[in-house]
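A protein chain is absent from this complex, but the other protein chains hold their places.
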Amino acid sequence: MDALNTALGLVASGDAKLLSIVALSLSVSLSAVIVAALFALPLGALLAVGHFPGRRILTVIMNGFMGLPAVVVGLLGYLLLSRAGPLGPLGLLFTPPAMVFAQAVLVMPLLAALTRQTSEDAWREYEEQLHSLGATSLQATATLLWDVRHSLFTVLLAGFGRAVSEVGAVMIVGGNIDGVTRVMTTTIALETSKGDLPLALALGLILVTLVLAINALAYATREWAQRRLG
Amino acid sequence: MGTIFPLSLAGVSFIPGGTPVLREVTLAIAQSSRIVILGANGAGKSVLIRLMHGLIMPTTGSIRWAGTETRPGAQALVFQRPVMLRRSALANVAYGLKLAGIARAARQRRAAAALARVGLAHLAGRPARVLSGGEQQRVALARAWALEPAILFLDEPTASLDPNAAAEVERIISDIHGAGTSIVMSTHNLGQARRLADEIIFLHRGRITERTPATLFFKQPQSAEADAFLKGELP
Partner (left out) sequence: MTTYLRHILLFAASFLLISAAQAADSFITVASTTSTEQSGLFGFLLPVFEKGSGIAVHVVALGTGQALDVARRGDADVVFVHDPVAEQKFLAEGQGVTRQEVMYNDFVLIGPKDDPAKIAGGKDILAALRKIEAAHAPFVSRGDRSGTNAAELRLWKAAGIDLDRAKGPWYRDTGSGMGPSLNTAAAMNAYLISDRGTWLNFKNRQNLSILVQGDNRLFNQYGVMLVNPAKHPNVKKEAGQKFIDWLVSPAGQSVIAGYKIGGEQLFFPNAPKEIPLGDAKK
């Protein structure tokens, strides 16, 4: 109850710091999902449609990577982006782009695996017709992705949920710098470690509510789109 | 651009996983044919059509178009259940043209014309998946027709439709043939076969037992299996 009051108080006061932390969380995770989707969606569909050597191995590996711990992704990201690492000259460590990169890597296997599953189901319906019309594997992939777009929306939401709720990756590659790379989850971790549990809980409540609201909005949008555009 | 005919099958068998579905099929199809393939369930009609269209590869034997092994693009197949993409009827028809590399403006024109020919111009903007079964099958026919195919395959195209819709589809098939396309179709419906066929090919357990001009076939089939089929003794 204490936490609930603190949460409501924080939101009502329109605390500028809180707003910027929330804005950063949303923009980092949203960007990460978009970046990941650019690669993961075609890959997932291609795995459902294509017939190439190594397809099954790639599928197994991709499914396995869904279970990559966020903190491991963060560690690998750190080693890559550190000045002492291969991508050091880019100077991306401890910046929001680094966080986007890490979360994109984290979320990519999930998006690809879910897309593959969705595409496989649709492919069963479309395969003969698309082949009959002369579609190549690449053309079929594109057509399939567009046709299952409503389901893909849910896939993207799943990816967003995974990204916005993780703390291990962004903590390490972002450094949790006040006002620069501090997001909701790392703030919750910080406040917990400072022993300010009511505040941490309040922030947690805000985060969960936000994610629920986004999902509700997305669901409503999808329903409307489906009705209007089939 | 020369003719793709004749379509010749020589000693074609289809034996998936050791089970013979089609055996030693040899036939040739010329231009302007109107052929109906008849046979009991499981006789191999669908498989034969898919082989001719190039959707599946024969286990043995060869399939040649005008003497070459190249599969031509000027052909289309209409399935028993139409597969509509999640877009408008017009977009579905245009899709086939897009795959064929036709430019956008020409695509839209030809697709609209094809839809008009099948009597669905008023539904062009409607999402194809909300149309009735008969309407969807007509969109599928428009999609095939828009490609201006030299030969059109149909696999039991009216089996899932009510009599009115079926009649509409038969009329369109006649129109397509009238415009110069060869027709090769399978059906269960003997009346339909009588109405649409110039020639009947009868399949029994994966083998062709006869190939007879339609009028003769229905008066006096040349094979015992076909005779039994017409009398209703085969399923």
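Each chain gets a letter, A and B, in the order it is written, and its residues are counted from 1.
Operating definition for what follows: contacts are C-beta pairs under 8 Å (C-beta built on N, C-alpha and C of every residue); 3 or more make two chains touch, one makes a residue touch a chain.
Just so you know, these numbers come straight off a predicted model, no measurement behind them.
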Which displayed chains the hidden chain touches across the whole complex: A
- line: Cross-chain touch to the chain not pictured, restricted to A:11, A:30, A:58 or A:90, is A:90
Message: From the list A:29, A:103, A:132 or A:176, pick the residue that touches the absent chain.
response: A:176
Message: Just checking the interface: what residues of chain A touch the absent partner chain?
response: 35, 38-39, 42, 82-85, 88-95, 97, 138, 142, 175-178, 180-181, 190, 192-198
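Throughout what follows, only the chains that are shown with their structure count from here on.
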Query: In whole angstrom, what separates the CA-based centres of chain A and chain B?
result: 46
- request: Would you tell me which residues of chain A are touching chain B in their complex?
  value: 125-126, 128-129, 131-135, 139, 143, 146-147, 149-150, 229-230
- request: Would you mind writing out the residues of chain B in touch with chain A in their complex?
  value: 50, 53, 55, 73, 76-77, 79, 83, 85-88, 95-96, 99-100, 127-130, 143
